[in-house]
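Just dropping this structure here.
Note that one protein chain is taken out, while the other chains of the complex remain in position.
Chain naming follows the written order as A and B, and within any one chain the residues start at number 1.
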Amino acid sequence: MSAVGLIARDEIRLMTRNRVAIIAFVLVVLLTLVAVASSWAHQRGIAELRARQAEAAETAFKAQPDRHPHRVVHYGTFIFRPLGPLAAFDPGVDAFTGNSMFLEGHRQNSANFGDVRQSSLLVRFGQLTPAFVLQVVAPLLLIFLGYGALARETERGTVRVLMLQGAARGQIVRGKLLALGAAALLAGLPAMIGLVAIAGQPGALVWPMLVLALGYIGYLALWTVLILLVSASVRRSRDALLALVAVWAVAVVLLPRVAPDLASAAIPLTNRLQTEVAVARDLRTMGDSHNPDDPHFAQFKQALLARYGVAKVEDLPINYKGALGIEGERLTSAVYGRYATANHAAQARQNSLVDAMGLLSPAIALRSLSMAAAGTDLAGHQRFLEQAEAYRYALVQRLNRMQMEDVSYADDGATDAGADRRKRVSARNWQAMPDFRFIAPDGRTLAAAALPGLAIVFAWLAGALILLMVASRRLGAR
Amino acid sequence: MGLFRYEFRLLLRQRLTVGALALLALLTVAALAMGMAEVARQRAAIAAIPAAQAEDIGAIADYVDRTKDAGSAAYYSFHPTWDAPAPLAFAALGMRDVAPYILRVRTLGLEAQIYDGDTFNPELALPGRFDFAFVLVFLAPLFVIALFHDLRSAEREAGRQRMLDALPNGGRALWRRRTLLRFLLTWSALGIPFGIAAAFAGVGVASILIVLAVVAAYLLFWVALAALIGRLRWSSVANAAALAAAWLVLVLIVPTLCNVAINAAIPVNQGAEIAMAQREAVNGAWDVPREATMRRFYARHPEWADSAPLGPEFHYKWYLAFHENGDESVAPAVRAYRQGLEARDAAGRALGWVLPSVGVQALLTRIAHTDLTAQLAYQDRIRAFHQRLRTFYYGYLFRDRPFGRTDFDRAPRFDDRDRG
Partner (left out) sequence: MFIAEDLIRPMTEPILIDDLTFAYDTHDVLNGLSLRVPAGSITALLGGNGAGKSTTLSTLLGFTRARSGTVEVCGMNPATDPDAVRRRIAYLPENVALYEHLTAVENADYLLALSGERQGHDAITAALAAAGLQDQAWHQRLGGFSKGMRQKVAIAVALLRQVPVLLLDEPTSGLDPRATADFSQLLLQVRERGTAILMVTHDLLSAADIADRIAFLEAGRVAHEVRADGPERFDVRALHARFQLGGDRLAA
């Protein structure tokens, strides 16, 4: 057996003889299994619940009686954000975003009923998911297993004994790397098996799964190298342990919290009240459909009359109120859309600020990589919001067109006893409405979104390896 | 006291200790500053309400004043409510980042409005806030571990313990003194910046003292744990590893495990179901004879029963009546939903009795009025205010009184001070 292999075997033998290490290792594996099981059950439960609720909402929509189309604009519809299979591995922001939305005319409502407002305060301590175990707990386990790998040998002087037996510095370090790397692989294995099991549909999500696996392997490899780097650089194993726990606390616990706070202070978001007031202001300046003298709508009316070659709205072959509804919705949607885009852009800027801090903490980079690949990051939520808005707009405009074409202007304004009956359109129309179907992004899109995080993790790994090479040259010198 | 000075001088010469204490103080100051900046932002947002609101209502008043239609006034007017941060909110921001502290409501069905959220970036909310509570609950124990894990084992490993024990005043008194000194310094690193910030923020003396006591108790828990593990006479490095593992389990793993357990054990009927049921009730009213709607409404509001009967044309009093009926129809579900939330919250806080990390977080957010209880209290204030809005507009609609520009000023105003 080569010197590297011998050293690795000796290190592994030491780990297996350390009862505390074995217990810690077994506990982490158990924790991973519990996390995989509970997270998977949770994701499936949520996915089924939302599918059921979405079906109930669709059924209710289609079961509407004959109605005036504008009633249906306000009856609106509820849609639910489906949860992809990889959310069982990393649910990301799912608990923090509302997962149901009420879609209606003239308004863009918020997504409501996120888990974070429906759970006890414990939800803010973190969520037990495979991603959490690998991101937070596994590095600490590796620190416990490996802090002494080189510091212990230096402290006891055995590193010189090894070198006198003909082992080169590089061989010693490679042997230790091999041993701790094996432990890291073993620690990450249950989560990886869980990932494969969770992903379910083979082939469909191959790219994001590959990126996820690569990212986590890179992350654990980075910790393995970091641990040996610190262990090689200090003289006492206690100092190695304290320094590593400090590095872990800063990189995994502190910076991921500080970065978002800095980002939200640097790029403030406009709150809903101010947005709504601004939207109302913009709409007033663009055109006020309530104001009979409003220049925009006066012009709109004139253009319409000219197009049909008539003098009065009563003579139009279409229902003027429906046409007005279409124009009004067009305007409000454009304004709301502008503010929503600005808001999304501000949030994206906040996130890129946090991502930039991934240069300081690989845990931040890995987290954003992981959520991006799983499709559970902010971009995933915004994808839902955009599709929801597109669906809402199409739905409302279909209803407005229905009012324009199927309800006569005379009936629409009438208040006689039978008028209510004549204004309604057939219930068959509701059944013909398309349902909301969230179009999930394809694997390549998700994987591509995760690449920047992956690059940062591997840049860290490369940097740590170089430093380890430098540090190992001084091994045994003191 | 003289001996304390000696121990203090001895401690000042230890780079690790001094560095750790300085870092803890620095982190505390940073967390306090961030918390205060966030609270200041929230206060500024609340202070900006009247100007924005005046503009918005002014435009509606222009429009409504032409028709003097109280129904349009009720339909188009959004009335602001807000939940001003309590003086101590800066120390424990709690749920204030994910739950709205400003919410506008109109006199339509409240159940379709009260669960709305404000704009926030979920990816920023995910890891939690960097506030004083975080520094105390998550970080302070790590500093206690760094300062206390080798209190005795370092003396033993350096070969000094026997000599120190042989000194007339060595032994237990010495360890007590050193423990007390380190504890007091750690406590000061957290407590002094907090005390100054809290006094600056106008927090009451009683609250400050309670928080300081909570800080001391939490630190003492970790000091005691370190002392307990120290008694096993393991090496410094074994002590540090054992304490860090204990931290991981007590602060991260058990709370997350319990979160899963609580959410599984206490199912909460989804809020979305309430919203859907309410919508069915409200929209179904268009297909129900109006008289039935009004009968149901008057049964609850006999004071308006003598209002003029409805004609064939649309009347807002009917519209608002079925909105209120809609709220009424989901009231049992709303109560069950709230009870579910309270049960989950209570279970989480009950865990605080056995898990100091959770207990401290629960206690701080309670004193700071940033927990679920405070959120629900805010919702209660919104409900009470909404009731006043209804009574106000009903007074015009059911008596067919005109609603002019000056009537906008008579609308009830939300008062944040009447906390329940």
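The rule is short, and it goes like this: contacts are C-beta pairs under 8 Å (C-beta built on N, C-alpha and C of every residue); 3 or more make two chains touch, one makes a residue touch a chain.
As the structure is a prediction and not an experimental result, all values here were calculated from the model.
Q: Given the full complex, what residues of subunit B touch the hidden partner chain?
A: Residues of subunit B in contact with the hidden chain: 2-3, 6, 9-10, 13-14, 158-160, 162-170, 174.
The working rule: only the chains that are shown with their structure count from here on.
Q: How many Å are there between the centre of subunit A and the centre of subunit B, using C-alpha atoms for each centre?
A: For subunit A versus subunit B, the centre distance works out to 24 Å.
Q: Hey, which residues of subunit B end up touching subunit A in the complex?
A: Within the complex, subunit B contacts subunit A at residues 16, 27, 30, 34, 37-38, 41, 45, 48-49, 52-53, 55-56, 59, 63, 78, 80, 94-95, 98-100, 102, 104, 112, 115-130, 134, 138-139, 142, 145-146, 150, 235-238, 240-242, 244-245, 248, 251-253, 255-260, 262-263, 268, 270-273, 275-276, 279-280, 283, 286-287, 312-314, 341, 344-345, 347-349, 351, 357-358, 361-362, 365, 371-372, 375.
Q: Taking the touch rule as given, give the residues of subunit A at its contact with subunit B in the complex, in rising order.
A: Going by the criterion above, the answer is residues 20, 24, 31, 34, 38, 42, 49, 53, 56-57, 60, 65, 67, 71, 74-76, 78, 80, 92-93, 96-100, 102, 109-128, 132, 136-137, 140, 144, 147-148, 237-238, 241-242, 245-246, 249, 253-254, 256-258, 260-261, 263-265, 268-277, 280-281, 284, 288, 290-291, 343, 347, 350-351, 354, 368, 371, 377-378, 381, 415-417, 419.
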